Every structure is written in structure tokens, then in C-alpha cells.
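The structure follows.
What you see is the complex with one protein chain gone and the rest in place.
What follows is chain A.
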């Protein structure tokens, strides 16, 4: 454990059903930097975030946040620790019975004793940062997918957390809001000194903001380094992923029997 890293993942194992999702993952997430975790779909990137946030328990190994083992905390201490974290969910996960304003105000109301006027100021500042101050009275059901994500981002940073976990922040965004999000993530990191973890498979955007990148596949860390060093990575699998080539050692197809046999009805299954 080095003093400069906020999160340490050590030899993490995780099994779901019969499937090994992680077989010994080691990560170290430096304080005040943007760390990207990349990898093909289905490699458990979101699962990794849930393990860091303490929502899932690993079958082996440990996750340390600021020196504390997340999975050995009591329920109360775990919730205490989560106040220092923000997480942006892929779906946004806004509370559907609260307006946009109340969604962003929620963490402030439950965790602070700020007077209403100050809650209002903070909420409007956060909404202004994501460009949705004018949408404060809408309900989540009235928002587009991109707007939902931006409101969720405003809510995730409402308490100015030390650590923020972004789960696929760029998926399904139009080019304009994608650009805004990229800028926003970078600005939050620079202005507030946030430690950020970005899980994504949008290579261009992620590499443009990340300070350090881990590539996860097959339950392991396949490569790690700065974006520049990954760009010239020699490993065939990594370079296939980073450059987005369809052909290479990483199979595009889910494991199946022979296509020719299958289509002529001679496969192993009817």
C-alpha cells in the first residue's frame, strides 16, 4: 500500500455461479487521478465497481480504501464510508418518485444539516455544471437517457466525494453531451482533486481523460500503463482492443459449436 493510492485491490477473486469472473486482479488507484478500467463487454467491469463499493463480496482477496478493508467493515461503517464515494450508474438510477431537484438534494438532505437556502445553492450549482439547471422541476421519467445520466452525475458529486466511480459514463450519449461529460469528468478531477475510476469501453474518450489505464479481460489485468504506453502495446490482445480491430486473438463470438454443422442440423444440440 503506497501513500499515494486511495484504492488498492489485491488478488481479487470473484465467482458467480460456476463462472469465475475474476481470478486474481490487482489494481492500485492513485489519489487525485483518473484511472480507467477498460475491457470488452462481459468481463465484469461493472462487477469490479460493485466490489469496490462493497455491494458484492469477493470470494478471495481484498479491497482497501484508504487503508480500510471494505468487505470487513460493519454495515454501519460501510455506509459511513460510502458517504465519501459517489457512483454514477449506467442507468442513472434516479429516484423515480423525486424531481430532478430533489434527486440532487437527496444526499445533502440525508447527510448534512445545511439550511434549505444552502441546499438550494448547492443543488443549483451542481445542476448548472451539468447544464440542467432549467430542468430542475422535471421528473426522471420526463428526461432523455443522456439527461438522466447528467442528473445522476450531479447527484453523485453533490457531497463532493473523494472518490467517484463512473460506470460506462459515455454509453448512449450523443456527441455533444459526450464531449460535455468528458470535459466535466476532467474538470471535476482537476478542480476538486477527485479520485476517479472510469469503467468504459469507449476507447477514444476514455484514453483522452485517463491518467492511467488498466485493461481487464479473462478475469485478470491484461495490461496497464499510461494511455500513451498502451497505444504502442505489443501484446496482440491488448492492441486488438485498443485499436478496435474485429479480427484478433479476442474472439467476437460467444463459444459455440461449428456454424456449418449447426445450420445443417448436425450440431450437438437440436
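Throughout what follows, contacts are C-beta pairs under 8 Å (C-beta built on N, C-alpha and C of every residue); 3 or more make two chains touch, one makes a residue touch a chain; residues count from 1.
We take it that contacts and distances are computed from a predicted model.
Q: Could you tell me which of "Hydroxylamine reductase", "Intermembrane phospholipid transport system permease protein MlaE", "NAD(P) transhydrogenase subunit beta" or "Peptidase U62 modulator of DNA gyrase" is the UniProt name of the chain missing from the displayed complex?
A: "Intermembrane phospholipid transport system permease protein MlaE"
Q: Looking beyond the chains shown, say which of A:45, A:82, A:126 or A:149 touches the absent one.
A: If we include the chain that is not displayed, A:82 is the one touching it.
Q: Among A:68, A:91, A:190 or A:208, which residue is in contact with the omitted chain in the full complex?
A: Hidden-chain contact among the options goes to A:91.
Q: If the hidden chain were put back, which of A:39, A:107 or A:219 would touch it?
A: Within the whole complex, the residue contacting the unshown chain is A:107.
Q: Provide the residue numbers of chain A that touch the chain removed from this figure.
A: Residues 53, 55, 75, 79-83, 85-87, 89, 91, 93-96, 106-107, 110-111, 152, 155 of chain A touch the chain that is not shown.
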